[in-house]
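Note that this complex is displayed minus one protein chain, with the remaining chains in position.
What follows is chain A.
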């Protein structure tokens, strides 16, 4: 938030007047740059690093009197590292320039110029400080926003300096120097800094604290990942759900609707909500992200007003109220408690900020934000209705009737009627998705793709499932002994993958159970038939079991063994077993249909 500038020349504003003006080049600290743009740097920035601010719109002509303090600014070539100098001196390093959109290394010409200036004019670097009555942070923020907005209004003109006697001496020095410069009549480069507060107030760095907000990361792998070696591996890579496709086929309409909604709100500078529903795996989140990506692109090309994009996910919160904390942190970087965050956000959205950017907020898994009082949902949908808020909310959830089912009237009403539901994919769409992902890699037979899509479309229309099956079939194809002549994934492979994923395990595992376990299941059915109930005690089943064993001529198991068998079957959830210590009187139910059991046992 602290404006810094380099002074290129000094001159009297009107010939003969006492006021001296300077033409300056502004610098920005990292804290002045918008939060979301800081990530573009992809590195840690030391507080001593500043950026040559080339964003247009700032006044470059300032009153000399507003200059308070000088610091040393050392230009660095792009490959140089910012040295760590902790103590005492106020030294800044400049390495990259910032033009409001992206960072660029300093041009060599400018670099050498700055270097020259630094070498020659070491003695005239000035140290000037200005005093402001308002609090530091709010003022600086305000100043930043105003500076962005109103370049003509230079900080110098805006700030009435309240110089006390302490600073007069410095000022005198400057004026003297300025006159010197004027007499020598040369272009002078001065490095100047405007400061809000004194650096000496900052505590000296002590023993390094555990970085509370350090960005954690998973270690880097030692060897590089292998590139896919053959067509099947390549296909598998492309079919992985995590691969972000170049385009999202089959959701053009929904894409357009959401895009238009957000775009219109952005242009109008108003807020609004949209509710998006659909069963899992129908591309809701992907489509919304795609929309945001396109909008960001448009904003970057200055076709749209720029906006801030944040995202929360109900499933990634431990508690609905944590939503406030996350939103606030994403918006401003502050870390506070949930209740405090709610207050701050309410204040933020209800007070008019003249040049506030629109915020686009995605709330994924909305139903998880449900609380008894529904205050989180209420607030979320209440903010956009306020004129100053400029908040666009895209809420995503699975069920279409969520607003009617779980929301109170006042919440549902605020959510509004802008709804959209994502239908499950049809088989044609799934087919298109697979082929567009494969993108002309010949790994599947046409029929195989069609089979997968038809199967999945009939079951759920879940694109994730579809891709998973395809991926599995490439594996089966790769390791199967009888490769199809073409080496492509064929119908047989796909069938096998589908079987693996969807076939019920019960029948097969009953067939592989031990003889007495099967007998126990038979005894249960016999007992159910006898009693006409769907529930029996272990004792009753034991009697049936003994009778069956006598018929078959098997060794009769003891009660302990029967109980062990019962609990084994219960652990696999073939049976539902009462959990208490009633021993023989424990009640047992079947967890599978009797027909399934009979079918499984009859085949032998």
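Convention: contacts are C-beta pairs under 8 Å (C-beta built on N, C-alpha and C of every residue); 3 or more make two chains touch, one makes a residue touch a chain; residues count from 1.
As a convention for this text, contacts and distances are computed from a predicted model.
> Using the UniProt record as the reference, specify the protein name of the hidden chain from among "DELLA protein", "Globoside alpha-1,3-N-acetylgalactosaminyltransferase 1-like", "AP-3 complex subunit mu-1 isoform a" or "Origin recognition complex subunit 4".
From the listed options "DELLA protein", "Globoside alpha-1,3-N-acetylgalactosaminyltransferase 1-like", "AP-3 complex subunit mu-1 isoform a" or "Origin recognition complex subunit 4", the omitted chain resolves to "Origin recognition complex subunit 4".
> Among A:45, A:279 or A:294, which residue is in contact with the omitted chain in the full complex?
A:279
> Of A:96, A:365 or A:445, which sits in contact with the chain we cannot see?
A:365
> Can you tell me which of A:80, A:252, A:268 or A:319 touches the chain that was removed from the display?
Of the candidates A:80, A:252, A:268 or A:319, A:319 is in touch with the missing chain.
> Would you mind spotting which of A:515, A:533 or A:598 touches the chain that isn't drawn?
A:515
> For the full complex, which residue in A:40, A:267, A:571 or A:598 touches the chain that was left out?
Final answer for the missing-chain contact: A:571.
> For review purposes, identify every residue of chain A that touches the missing chain, sorted by number.
These residues touch the chain not displayed: 210, 212, 214-226, 228, 233, 236-237, 240-244, 279-281, 315-319, 322, 325-326, 365, 368, 398, 462, 464-465, 468, 471-472, 475, 479, 500-502, 505-506, 508-509, 512-517, 539, 542-543, 546, 554-555, 557-561, 564-565, 568, 571-574, 581-585, 591.
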